[in-house]
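Notes follow once the structure below has been shown.
Just one protein chain is left out here, and the rest sit where they should.
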Amino acid sequence: MPSWKNVRADFPILHQQVHGKPLVYLDNGATAQKPRAVIDALVHYYERDNSNVHRGLHALSMRATDAYEGARARIAKFINAADPAEIIFTRGTTESINLVARSWGQAHLKPGDVVLTTEIEHHSNLVPWQQAARASGATLKYLPVLGADGEGGLDLAALDQLLTPQVKLFAFTHISNTLGTIIPAAEFCRRARAVGAVTVIDAAQSIGHTPLDVQALGADFVAFSGHKMCGPTGIGVLYGRRALLDKLAPDETGGGMVVNVTYEGATWKPTPERFEAGTPNVADAIALGVACDYLDALGREHIAAHDAVLARVAMEKLSTLPGIRIIGPRVGAERSGLVSFAFADVHAHDIVTFADEDGVALRGGHHCNQPLMRKFGLTSTTRASFYLYNTEEEIDRLVAALRRTLTFFVGT
Amino acid sequence: MPSWKNVRADFPILHQQVHGKPLVYLDNGATAQKPRAVIDALVHYYERDNSNVHRGLHALSMRATDAYEGARARIAKFINAADPAEIIFTRGTTESINLVARSWGQAHLKPGDVVLTTEIEHHSNLVPWQQAARASGATLKYLPVLGADGEGGLDLAALDQLLTPQVKLFAFTHISNTLGTIIPAAEFCRRARAVGAVTVIDAAQSIGHTPLDVQALGADFVAFSGHKMCGPTGIGVLYGRRALLDKLAPDETGGGMVVNVTYEGATWKPTPERFEAGTPNVADAIALGVACDYLDALGREHIAAHDAVLARVAMEKLSTLPGIRIIGPRVGAERSGLVSFAFADVHAHDIVTFADEDGVALRGGHHCNQPLMRKFGLTSTTRASFYLYNTEEEIDRLVAALRRTLTFFVGT
Amino acid sequence: MSADLTELYQQVILDHNRRPRNRGKLPTANRVAHGDNPTCGDQCSVYLRMDGARIAEISFDGSGCAISQASASLMTTQAKGKTGPEVQALYKHFHDIVTTGNAPEEISDLAAFAGVHSFPARIKCATLGWHAALEALKSDPLPTTTESHLD
Partner (left out) sequence: MSADLTELYQQVILDHNRRPRNRGKLPTANRVAHGDNPTCGDQCSVYLRMDGARIAEISFDGSGCAISQASASLMTTQAKGKTGPEVQALYKHFHDIVTTGNAPEEISDLAAFAGVHSFPARIKCATLGWHAALEALKSDPLPTTTESHLD
């Protein structure tokens, strides 16, 4: 059983030196590290149970199938889905969103329709909608973000104007990977439902960081990645409300998702199989279920609280750096456990390289958020993103690394 | 370094008892087992290097990127691709084929065109072409298989008739997962090229079992899965000739595959990034590279020879069973390392359940090959499929299990 | 042979598998439904001649393993003469038996399938014929017709 007392001991990767300094991993917005239990689940699967699922009647195949479907049920419980059949395994958030954009988009979007999204979306929740709009002749509109640095959050007044009955689908992020803004997702879902629009929530940044109840949110589709919630790479989930999935055509086709195939055509299985053509990523799905166990043992509300403390401390300490420009919510305002910032005279890449020398892993760039950067007059920021194993001491290491970099480049 | 002397020792999963009997794993056509080196690669990655690739400048991210791109280069070498950029990572064969069927199909197929495939395809190389043909108005045609049990192989004479200039794409399997037939893929590519048709080879069953040189084959696209070649689940490859990939539109869109994104639209990176939207399955790609090392250390020509011996022995011993009907090439003819068979009075599922009691893992069913089964007047067969760690003694265990089952049901 | 396997392949199951009862199309059927087990490709059609609310005649057709064939065969013998709700109630018993392994005394015939519960992957085989029967009961009556439409 994991415990907050020695959470860092659960993560083998943290106990290494980078350039002779203990690693400070602050790139959790890109991907989270994996606890021993998740790594062990992979090893256990490949050493004991590995087999193809669904179509097998021998012992290994039954074990693999039980574990795979058990993971599906575990994840359904993790997000309080009403039915495990609402959990579709994908490669990650990006594929989940593409699946909806294509299958749902092709069936429902037509010229004159509006797809609504926001100005703060990750490319993965933006470009697929551009493509779906283009393919269908629908129009893509953006809910604006307020403030020169996005500190005002999304424009709720504009939402009233934008959410017309022409809006067929509203896709928005739950937590911004660049600003750290937490979006009032339940309210957005409620307002979208009022005009009959289907909602798609990009939960990539929230899934591992805060309790998430798809029924309480009232969401139609929710997309997330395993690798950002202590699970392996290569596995993710599309949650869809059963009533919608039951009417949705498959995206990919092939083995495992068909009932009857002739040389003339094929018929489809019900959800979730209909959306999982081919041999699934069995091992990683199982390990994702174990990641859910791990996070729930610590308590997602505690993880959220831990993140919030680190964000507050980081905001306070970073604000003291000369010339820093922090984007997203202001000091004291609610934000998730990440901080993006820029300096006029030092480029993010140089900062990341210098910080790396001090063992501090940061991300510098546009964070798959180019249009938003451009809106702020930036081309890149540096981002520090926290998770359950980070500490306040690590924030001091971050600030020291930044001071050293500033001294080198700016001389202050 | 693996060696043929103690190959079984490399595979932890083999050393277990099922129902009190040592496991005899003969379900390799469905998925192969993993050597220790592949499992270790996953552990090593998650314990030392895990990070998001491409967009990172810190130490872990550079290590992860190097390992991921190193795996791409390793796989390019494995199939003798001219350029690592011709290797696109996917979830597996099914997704690889869907990618071509959609991206290539949408761009090139129009009413009047013909897509040619064969009567022996796996659903994963069949249904996507039905869908592509339907979407474009093209016609799907099938190259027939000869003989009441498919023992005559594909009808080469009919190929002359069918390969008209209307054929824009020819998709065929390299090795049949149901018949064990080995297709003359190089000849098919040559003849397809002569009429200007693009070729798609489903190499799911051949990739781990025989040397495969995409340039020698002259293939345009080749699809395969990692899990059938000692690699992890959830990773596969689409090989595409550079000249074709350079002109191909992306399938999925999102982070990592774009050059420039505005609120109005986006531009794409070149191959392979263009086809890998979102965070890739980094760990499993790296482990797949290690699987290539493993197979090459043993030598794929030796694996093919080993498979051939087991297939011959199995054919001889199985032929002695009363009432057995073996489909595919006849005793003595060339076949890959798998044998599918049926009995008039005992259903495949009952056989698989009985064999499992004896620790022998078999597959029973339609093997994602329903139309072919129907053509043979069957609904299912039992399949024993071999790999590098199987032995002749295991075939004796198989035959004994079948005898016991027959005695029980038929009394002979 | 292990105890589990002996339990699974009870004598009554083997008997129904070797000599299926009420097998084949029913020329006089006024209800029909078809069931698939997509996992393995097994198929089962069930034909009913309803006489008012009761099943006057019943047959099944299809292909599958010993468990699915025997189950469909036994189902026809049990369902004959019963009403829809009665068949529904029987199925509930049967489903309990194959999922838990516990068979109440009074429905001893179906108890032969208790061994299925040790083989979860086979539960779908055991219930295939029942599902088709329940579907047939719910289905619209066939138009009065000759046998040929059933081909």
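Residue numbering begins at 1 within each chain, and the chains themselves are lettered A, B and C in the order written.
The criterion applied here is as follows: a residue touches a chain if its C-beta (ideal position, glycine included) is under 8 Å from a C-beta of that chain, and two chains touch if they have at least 3 such contacts.
Note that the structure is a prediction, hence the values are computed from the model and not measured.
*Asks:* Please provide the labels of all shown chains that the missing chain touches.
*Replies:* In the entire complex, chains touched by the missing one are A, B.
*Asks:* From the listed residues A:Lys34, A:Arg91, A:His209 or A:His366, report the one that touches the chain absent from this view.
*Replies:* Answer from the full complex: A:His366 touches the omitted chain.
*Asks:* Which one, B:Arg193, B:Lys269 or B:Arg403, makes contact with the chain that was left out?
*Replies:* Touches the omitted chain: B:Lys269.
*Asks:* Just name the one of B:Asn260, B:Ser319 or B:Thr407 that touches the chain not displayed here.
*Replies:* If we include the chain that is not displayed, B:Asn260 is the one touching it.
*Asks:* Counting contacts across the full complex, list the positions on subunit B that touch the omitted chain.
*Replies:* 54-57, 61-62, 65-66, 258-260, 269, 273
*Asks:* Considering the whole complex rather than only what is displayed, give the residues of subunit A touching the chain that is not shown.
*Replies:* Within subunit A, the residues touching the omitted chain are 19, 346-350, 353-354, 357, 364-366, 370, 373, 379-380, 408-409.
In this section, only the chains that are shown with their structure count from here on.
*Asks:* Taking the mean of all protein CA atoms as the centre, name the chain whose own CA mean is closest to it.
*Replies:* Smallest offset from the overall C-alpha mean is found for B.
*Asks:* As a test of understanding: of all chains, whose mean C-alpha position lies farthest from that of subunit C?
*Replies:* Comparing chain centres, A lies farthest from subunit C.
*Asks:* Starting from the mean Cα coordinates of subunit A and subunit B, work out the distance between those two points in Å.
*Replies:* 31
*Asks:* Averaged over CA atoms, how far is the centre of subunit A from the centre of subunit C? Could you give it in whole Å?
*Replies:* Chain centres of subunit A and subunit C, defined by C-alpha means, are spaced 47 Å apart.
*Asks:* Can you list every residue of subunit C that touches 2 or more other chains, as numbers and ranges?
*Replies:* In subunit C, 39-40, 119, 122 touch at least two other chains.
*Asks:* Could you pull out the residues of subunit A that touch at least 2 other chains?
*Replies:* If we look for residues of subunit A contacting two or more partner chains, we find 55-57, 61, 258, 260.
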